[in-house]
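Right, I'll just put the structure down here and ask away after.
Note that one protein chain is taken out, while the other chains of the complex remain in position.
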Amino acid sequence: MSETPNGKPGEAVLVPQVASMGMSLSQDAWRRLRKNRVAMLSLGTLITICVLALLTPLLPLQAPDRAQTALQYEEPTASPLWILSRHLDEDEIARTPALVSMMEKELAVLKTRYKQARKDSIGLEDARRQLRRKEAEIQDTVQAPYRNLGYPQLGFLSRSMVRARFALFGDWSINSLCGRDILGRDLLSRLFWGARISLLVGLVATIVSLVIGVNYGAISGYCGGWIDDAMMRAVDVLYSVPFIFVVIFLLTILGEESIADELAYWGINRITVFFLVVGAIYWLTMSRVVRGQVISLKHELFVEAARSLGASQSRIIFLHLLPNLMSVVLVYLTLTIPRVMLFEAFLSFLGLGVEPPDVSWGLLANEGIKVITPVKLYWWLILFPSLALGATLLALNFLGDGVRDALDPRLRDT
Amino acid sequence: MISFMLRRLLWMAITLLVVFTVSFFLMRSVPGGPFDRERVLEPEIMQNIEKRYNLDKPLYQQYLFELSKVVRGDLGYSYKINDYTVNEVIAEGLPISVALGSLALVFATTLGLVAGVTSAVLRGTWGDVLLMLIATLGIALPNFVIAGICILLFVFLIPLFPAAGWGDFNQLVLPAFCLGAPYAAYVARIARTSMLDVLSQDHIRTARAKGVGPLRLILVHALRGALLPVVSFLGPAVAGILTGSLVVEQIFAIPGLGSHFVQAALQKDYTLAMGLVLLYTVLLYGMNWLVDLSYALLDPRVELA
Partner (left out) sequence: MSSTSRNLIACFLLGSLLLTAVWTTLGGGLPPADFTFINESEVKSVDPALITGQPEGRIAYSIFEGLIRNDPKTLEPIPGVAQRWEISEDRLEYTFFLREDARWSDGTPVTAHDFAYSWRRFLDPRTAAEYAYQAWYIKNAHNYSRGGSGVRPGDAVEVELNLPPDAINTLRGEVIYGKLVRIVPRSDDQRDFVVKIAGKDTTFRPTDDSEAAKVQPPNGVRWCRQVLLDFHEVGIEILDDRTLRITLENPTPYFLGLLGFYPLFPVNQRCLETYGAPAWTKANHVVTNGAYEIAFRRIRDRIRLVKSDQYWNRENVRLEVVDALAVESLTTALNLFLTDKADWIGDVPPPAMRELVREDPPRNDLNPAPFLSSYYYLINTRRKPLDDVRIRRALSMALDREEITSKLLPAGEPPSLSLVPPGIEGYHLQTAEPESADEARRLFAEAGYPEGHGFPRLEILTNTHEAHQAIAELIRKQWQRVLGISVKTRNEEWGAYHTSMRQGKYDIARRGWISDYTDPNTFLNMFITHSEQNSTGWSNAKYDQFVVQASYEVDPQKRFRLLEQAERILLDELPLIPIYTYVSKNMVKPYVRGFYNNVRDEHYIWAMWIDRSLEQQNEFMRSRP
């Protein structure tokens, strides 16, 4: 676990001088950042990882969830470099639209029935269950050709990318450079698919917290007076709530079958809950920092000018103040993403992370830790996930340092 | 000073109330009540139990009833471990977690300070880069990975420590190290930065010009200035170590509060889980308060407000 949101890191420290902030400053900062070789290397690494993660379905990898028990615990191997994998059933994909449109008609019928049931408030439970079942059925039909190949649930874009991958590379895929796990699944492709989820979790949860934190802080700082007082008191109270415990508590409660079903109906799975909950926790520090910034900014000349020109309050907050918070936000982003990713790994360790067939680096690292015994080391299962996670977080940390130094050399480590 | 403490206490009470309320209603929203037995109960028996525990009353009355019990310090029985009350579980687990946590904190500060100061003194050399790389890696790897590697290294490869368990000091070293490692890394980074800062200040230059030896210069003159940011990091570090012990206690089979909580939450032992959440809230408040206090004692510029 990395640092928790319960402390108060950086509050007094992240108060850059803002007097001369503007376009010239960010250009200046960029220039400085470019000179920092470690930071640029980290940035390069991160961009590469992100692009690869994004393009994973296109890459000639084996399917991440395809079990080949005959190859159980195969060591990393590069010879031959290319192996034949299973064939994508184009015919079945071609058949699905017809099937789906048929089911959608049935779905429409069920929907009207559901609405009717809601109006009459009889048989509501039953109607809803049928509706859900039909929706799941459509989803399953669309996914079937991919699922049979060993892909997790795919979105529309990923599905076309997988089809493109088979068009481009045929049935060839890279051999298991990183070895195989207990079910004979290819670790290399699992790492790539895991990257998608791990990065997504880090990014989305951070952005959620960012949106909450920046708005909360900006409003609090801008309004001042008793509103500010009350809002900051609330933050103080929340700081002392042991959130990790609350999250675990919440995730176990939401994992209860009937509640999980209900949530699944609304399209909320465990990852979504995770985004929301983590986002709702990590905004505390952000809001404090932003508030401090806004208080010092709001007496600046350009704000006074806007106010005298009759700009509305919200206009001032969102158009004039928020853009000037970019530097803080950037630093914060690079600090929070690694924390969130570690938190996800931690939850995976407890079995509360992503659910199979999805994978994340945390889940892979946890699977690796489980097979570490003094009797036999399946070293690849722990080495590669740790490397992937470690390299990404290392790069994020170095980039964060670099960004902070570039934006204001006087800013300190937190 | 006294009003500062009183205000803190008041806010703590409010926080606890919020945490309790939220947990209570979350618990009750889950299907299956606290007296779900494995066996189907006779209707009379079930009814008797409901009456005894006020489950037949409206929800708000149950809430008030439970609240009054918690206020009196009675956290009730564990749902899953029949022989224990929540208070007893806490009484057994707390000293263990405190021991583990304080040793981890000692590791974090001493290792971190030494590494940070060394790194600052060696500034720009390979030693500096290596130390900082290790420190950043300590931040970048999940706790359980570090623990797994440590067990392999120091239990089997070089048999220095026992693999798991609780009882003597030896069994505490490895888990405390794993728990403290990321915070040692943070401390090292902070200490390095502030040390570099102090080293460039005038009074150090003057001292150096006066011919003060390098060791004395660092330990007596520079370290003092570098200590302050480290102390201010202790608040988050304590919080992190408290919660980080969840993983470490699991891996090393240490019967502290962390493993009790994880087990309670996963087993849906809601009374125990809620009791522990409340306890942790108090602990966090206490720790934050202590850190603020020590910060005020150490830095004359800080006023307690």
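Read from first to last, the chains carry the letters A and B; within each, the first residue is number 1.
Basically, a residue touches a chain if its C-beta (ideal position, glycine included) is under 8 Å from a C-beta of that chain, and two chains touch if they have at least 3 such contacts.
Everything numeric here is computed off the predicted structure, so don't read it as measured data.
Q: For the full complex, can you list every visible chain touched by the one that's not shown?
A: A, B
Q: Among A:45, A:77 or A:143, which one touches the chain that has been omitted from the display?
A: A:143
Q: Residues of chain A in contact with the chain that isn't shown?
A: Touch with the absent chain occurs at residues 67, 69, 72-73, 99, 133, 136-137, 140-141, 143-144, 147-148, 182-183, 255, 257-258, 351, 355-356, 370-376, 378.
Q: For review purposes, identify every residue of chain B that touches the missing chain, sorted by number.
A: Considering the whole complex, chain B reaches the absent chain at 32, 36-49, 51-52, 77, 80-84, 88-89, 92-93, 95-96, 98-100, 102-103, 105-106, 109-110, 151, 155-156, 159, 162-169, 172, 176, 224, 227, 231, 250-253, 255, 259-260, 263, 266-269, 294, 297-298, 300.
To be clear about the criterion, only the chains that are shown with their structure count from here on.
Q: With centres defined as the mean C-alpha position, give me the chain A-chain B separation in Å.
A: 26
Q: Over in the complex, which chain A residues touch chain B? Could you list them?
A: Going through chain A, the ones touching chain B are 1-4, 6-9, 12, 233, 236-237, 239-242, 244-246, 248-250, 252-253, 256, 258-259, 338, 342, 345-346, 349-351, 362, 365-366, 368-369, 372, 374, 377, 382, 386, 389-390, 392-394, 397-398, 412-414.
Q: Spell out the residues on chain B that touch chain A in their complex, using ranges where they run on.
A: These residues of chain B touch chain A: 11-12, 14-15, 18-19, 22-23, 26-27, 29-31, 136-137, 139-145, 148, 151-152, 155-156, 182, 186, 189-190, 192-194, 197, 229, 232-233, 235-240, 242-244, 246-247, 250, 261-262, 265-266, 268, 273-274, 276-277, 280-281, 283-285, 288.
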